[in-house]
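With one protein chain held back, the other chains of the complex are shown just where they sit.
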Amino acid sequence: MTKVFTRPKSLTDKPFHYCPGCTHGIVHRLVAEAIDELGIREKTIGVAPVGCAVFAYEYFNCDMQEAAHGRAPAVATGIKRVLPDRVVFTYQGDGDLAAIGTAEIVHAATRGENITVIFINNAIYGMTGGQMAPTTLIGQVTATTPYGRDPGKAGYPIRMSEMLATLEGSAYIERVSVHDIKHINQAKRAIKKAFETQLAGKGFSMVEVLSTCPTNWGMTPVEALKWLEQNMIPCYPLGVKKEGK
Amino acid sequence: MTKVFTRPKSLTDKPFHYCPGCTHGIVHRLVAEAIDELGIREKTIGVAPVGCAVFAYEYFNCDMQEAAHGRAPAVATGIKRVLPDRVVFTYQGDGDLAAIGTAEIVHAATRGENITVIFINNAIYGMTGGQMAPTTLIGQVTATTPYGRDPGKAGYPIRMSEMLATLEGSAYIERVSVHDIKHINQAKRAIKKAFETQLAGKGFSMVEVLSTCPTNWGMTPVEALKWLEQNMIPCYPLGVKKEGK
Amino acid sequence: MSKVLMKGNEAIAEAAIQAGCRYFFGYPITPQNEIPAYMAKRLPEVGGCFIQAESEVSAINMVYGAAGAGARVMTSSSSPGISLKQEGLSYIAGAELPCVVVNMVRGGPGLGGIQPAQSDYFQATKGGGHGDYHLVVLAPSTIQEAVDLVMEGFDIADQYRNPVMILGDGMLGQMMEPVEFRPLSSKRELPLKTWATTGYTGDRPRNIINSLFIDPQALEEHVKRIYQKYEEIKKNEVKVECYNCEDAEIIVAAYGTTARIVKSVIQKAKREGINVGLIRPITLWPFPTSTFEEWAQREHVKAFMSVEMSMGQMVEDVRLSVNGRKPVYFYGRTGGMVPEPNAILSEIKKVIGGVSR
Amino acid sequence: MSKVLMKGNEAIAEAAIQAGCRYFFGYPITPQNEIPAYMAKRLPEVGGCFIQAESEVSAINMVYGAAGAGARVMTSSSSPGISLKQEGLSYIAGAELPCVVVNMVRGGPGLGGIQPAQSDYFQATKGGGHGDYHLVVLAPSTIQEAVDLVMEGFDIADQYRNPVMILGDGMLGQMMEPVEFRPLSSKRELPLKTWATTGYTGDRPRNIINSLFIDPQALEEHVKRIYQKYEEIKKNEVKVECYNCEDAEIIVAAYGTTARIVKSVIQKAKREGINVGLIRPITLWPFPTSTFEEWAQREHVKAFMSVEMSMGQMVEDVRLSVNGRKPVYFYGRTGGMVPEPNAILSEIKKVIGGVSR
Amino acid sequence: MCMARVIFDEERCKGCELCTTVCPKGIVVMARDRMNSKGYHPATVIEMDKCIGCAFCARICPDVVIEVEK
Amino acid sequence: MCMARVIFDEERCKGCELCTTVCPKGIVVMARDRMNSKGYHPATVIEMDKCIGCAFCARICPDVVIEVEK
Amino acid sequence: MTHQIIIAGFGGQGIMLMGQLLAYAGMLEGKNVSWLPSYGPEMRGGTANCNVIISDEPVASPIVTEATAVMVMNRPSLDRFEGAVMRGGLLLVNSSLIDKKASRDDIEVCYIPANEIADQLGNSRVANMVMLGSYIAKTGAVSPAFVIESLRKALGPSKEHFITLNEEALKRGAECVKECVRR
Partner (left out) sequence: MTHQIIIAGFGGQGIMLMGQLLAYAGMLEGKNVSWLPSYGPEMRGGTANCNVIISDEPVASPIVTEATAVMVMNRPSLDRFEGAVMRGGLLLVNSSLIDKKASRDDIEVCYIPANEIADQLGNSRVANMVMLGSYIAKTGAVSPAFVIESLRKALGPSKEHFITLNEEALKRGAECVKECVRR
């Protein structure tokens, strides 16, 4: 018998600290698989965010930098400009990328910075205990929208992929989900393609992954996947948002 | 004989400090005229940026706050939340709004903050002596793109109006120009409409005004208007980008 | 009024509301998340407004706008977030706007950790932002004191048109104690906010909130005027607790949570026949310099020791105050480690041994 | 090598390039705009890379990334922009990354003005960011010294893996003086950057650039290790100039541009028969404490006076060093006003009058 | 009969049950009878001979608990 | 003949010449013979009787130098 | 008299609530009290513990380093906090989940089958109240009536039906502690 599914080499042995059923783990694995398959682990440098994925540097088996909250695209820019032949990726949550890090992601994209961004949209701030994210759905109850997100006061969910797709420097942007096997496979293809975009020197690539936070959504992991499918996807349509040149 | 054209009441008597032929002056006047015509001067609070318009608080004859560089939308948010029945506007350059203030403008827009933004796109940093702005055209020579803006290194011109139009909270966004009388008149209509949008409580409104910086472009004022028409408009198409509900 | 048992963070939020604060702009960060969460829940009930800003930078600038519009307004954060607010704080001080800013300090530098620390003392008291300015810095030691100081903090801010910082730490924010929301003991005559930008109807000069003075002479005058205000604050607002200082051989300087631990140590020391005093600055700026000066002149006081959850920051202000009259020692833990009573006591014994040798 | 006449800002930029700096991330702000402009022009010529970042926050985080990748990298700004970099600086210090940061100080607080000032001393030396850390702060007084210190600054940064700040002011940045780009007099053995994230090929442990230590004990150990490094720096890197101190009745402490003005004053005073000395800290952190200690013990020195373009910041470090042995006075102008020689002299005379009375 | 096998690194399992929802054969279940050292009931396969080696369980597992052989 | 008049606040003029480019009658010119205290040659109208009061000059003037009567 | 208490267990066992109820009850009795949680970055599945002080004197440090009593609800907590009990102090062990015995002989140890009793009551989630009942009965630190009043406050009026269950749990905990053995 041969192994048909095994732990990717680009993950360390360290068990994830994520909550049970948290899809951060799935996406970590997909990223690692893509890196393995492209054979680029030795030349990949990852940038971890501040968010639940803050310990990503302990999981990805490549050189890593831990960025300040929201600044991963700037940090990645610094690395990539020094080492243009290396592969540089960031892994960021929606608080990190779509709130405090808005300027950094917009300008990395408009600069056409040749990096890959893995963007975890779980509609909430996980690490700090379930506050509203810019991606929180209308009506969604969080620690800082106790009466449900009211767009009149707290604004509307932000579609980062669509917004960044308007920028000339973005080369490849796709939104995927990991709520079932079919979508996990599609997510994997997208992530791989994002890295390939970078390898081809085409510029900024980003994959937005709709994800769950069972803990702060107050659901079981299984319920959370269902909620994602039923509530997030209608608000955040899946698919390729940009595919350049 | 009656006055058919006179200094608007919403401008103080103070002469502008702007360079000869700088269109900041035109836009100031248009804003003041709109405020006059809507009869809202007494309930208007303006927010000045850091940029050549930093002294705007000396020119607009209403209560004013001077914001930190890029933060005018946040300052305006603070004011508007405290005084929801007042009219609050910001006046910002492209360094202020499209570079350091990216996060603030994106989130004011996505929050549907009921404020009006006058956005001066002159493709350069005026006050600091002619550095590249995010809006600088490809090939344009500036103090920090001495070899011309190379998108491979310094990125692409950013179209803020188009980008912000993707956000649900933005109610009215139009791009105008002031390079001739016809366009000045159109700019005036747009600015007035932006204030009306706020008065109607519809949410975030912004008018992007293509403008000149003869000094840092190294042109006479007359040449600069021509350059604007011939070079900026093709890159920044005029027109309404968003008109909501 | 009766006492309620509350978390420090929640009590601080409630105190702000009771002080008339109706606007809160913040961004999540451990260990102060209960403050925005409480505000998000309570402010709509009292007709106020809570916004979760897109960042700490935005939050402090929303505070600027709201304060300039005449409102009582607060923000809170913890160390890295407070660093991001430094430009804004400098602007607020420069434009002379009143507001209250809470820093529930955690271990640093960088991302550091989330356990309690006092390593933002320098940043808070010397001006983490650029230029000549000061925050009024209040360092509560109990939740009751936190509540009282928040309420008074809003008054101080309004009276002097200056930002006030509440410097707590993760422990103070997370612990629960009984607390009473009571009217301030001293009522201040607060000036009307005639300077606020509320609309220029012509019945007063046009109001401008600003910190730009392009003429250096004008800027210098502006700064000097602010510094005259600071002299007033130094004269009127110093708060300090002296505990067991009479007959003390050694006086410990400690603030906030650390001061509580030192009190435990003092009781312990007493049982062992050692007389230890505590000077607990409640205002870190203005610093209770003269209190230290006075005790430094007492014969029985042989030495001072600053105990902090840092690598040694307040100790500089202690040294400046003691000014060479007596030796000043330091003991600290940092990075989220809390000094243990026994360790402090043994440091004290070492110093006493050394001094009397 | 021959001398060239250069603006301070441009000379600093060129010095960085000569020191092997190939990456610059910055954002425009007066009065340092010549630095990014020069870098934008020169870096492509030497195979380097200039990026005008979208903000100072981004710039300092690009520096973090590039430094972590092993490059010599610089950023520069002026006061408000430096405030925005405080979080990033704290991260860089926490992650122990070498880099050089230039602050061409202007008047504050807030937007303030654009004329030269020294009112960011506290921010630079005490840690404007959160947590326990220090920058090495170098304060050149001439353009030649600026050039030399920038070049050595990169070495210091690399040797200790710590950010180095060049603290200038608008005047130093804007003026021209002859300058020579010469090799450093002392060559250091610099450690290889084996810790840099350049790709994990397996021939070394996996490299991680990080400042997060969730376990407080680990964070404390980390901080203490950094502070041991600081002790090394204090031992090895203090730089100070003593000028005319022998026989001086009064010693003035001044740094940077102000020290130049004080030298003019000293010459003037000499002509009037007054003996004034100058201690000019070149490293503001580590501060030349022992130099002050030594001179404070001399009989002939009756007093110290700190002269600054601020409301009084370095004076605290002077007091801490003198530690009560002699009185310490302060004279300052701020907000972009430059102290006039005559005014300084008359302050000196007042002090001498007071002390000898 | 398909020659396939799944191996659970039970210590890593957090009992989230996601794997149990995707198995086309319905053979992945939670081992209610035992707990790992983290206090979770681990997932397991009861009728291994039914396994077709599709690796769905492995692919959805957020904690990389499962290896599949075929 | 159109009864219209433009009035220049010459001290405010910065000599940018924009007004001269938009006048449909071509009557706005720079007064090369004089300078205001800021050192600029101000704009002026030579043949006022040709003015139709369209206010184009006023509308493009960045410094609100011009008033128009009709 | 000063009670210095440490309570520890898994997250989800109601550790924090136990401490808060104790503190609240102490406050209702007019004592000085404090409650201090340990807080960490993990959202779920971590360990939880808190310090409670109930005292006639004002509370100086809220940190308990020498506990008059420690309650451990799971095995790792026993290992970690057994040493924190002061000489002569009290250790309460949830014997339902902890098969090990305590190792010190200078303290009093009681084994409370808290989960078993809770299961008997039909709701394993009240194991914490069983343990609390034992503690109160053993030490008299606060009166059970005040604990119930506190619980009523904490749960809100809608959960009145839970109160009876919790009251019962407290009582059963109190009864069971009588079997406690001094070693």
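As written, the chains take the letters A, B, C, D, E, F and G, and residue 1 is the first residue of each chain.
The rule we apply is simple: a residue touches a chain if its C-beta (ideal position, glycine included) is under 8 Å from a C-beta of that chain, and two chains touch if they have at least 3 such contacts.
All values reported here derive from a predicted model rather than from experimental measurement.
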Contacting the left-out chain in the complete assembly, out of D:K3, D:R182 or D:R225: D:K3
Contact with the hidden chain (one of D:M39, D:A53, D:I92 or D:I114): D:I114
Touch with the omitted chain, as defined above, among D:A218, D:C242 or D:V338: D:V338
Candidates D:M175, D:I274 or D:V355 - the one touching the absent chain: D:M175
Residue numbers in subunit D that touch the chain omitted from display: 3, 5, 30-31, 114, 170-171, 174-178, 257, 260-261, 263-264, 267, 338, 340-342
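One rule holds in what follows: only the chains that are shown with their structure count from here on.
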Steps needed, at fewest, to go from subunit C to subunit F via touching chains: 2
Distance-maximising chain from subunit C - centres being C-alpha averages: F
Centre distance in Å when subunit B and subunit D are each reduced to the mean of their C-alpha atoms: 38
Intercentroid distance (Cα basis), subunit F paired with subunit E, Å: 85
Distance from subunit F to subunit A - Cα centre to Cα centre, in angstrom: 59
Where subunit D touches two or more other chains at once, by residue number: 49, 51, 54-55, 57, 80, 87, 91, 95, 110-111, 210-212, 214
Contacts with two or more other chains, residues of subunit F listed in rising order: none
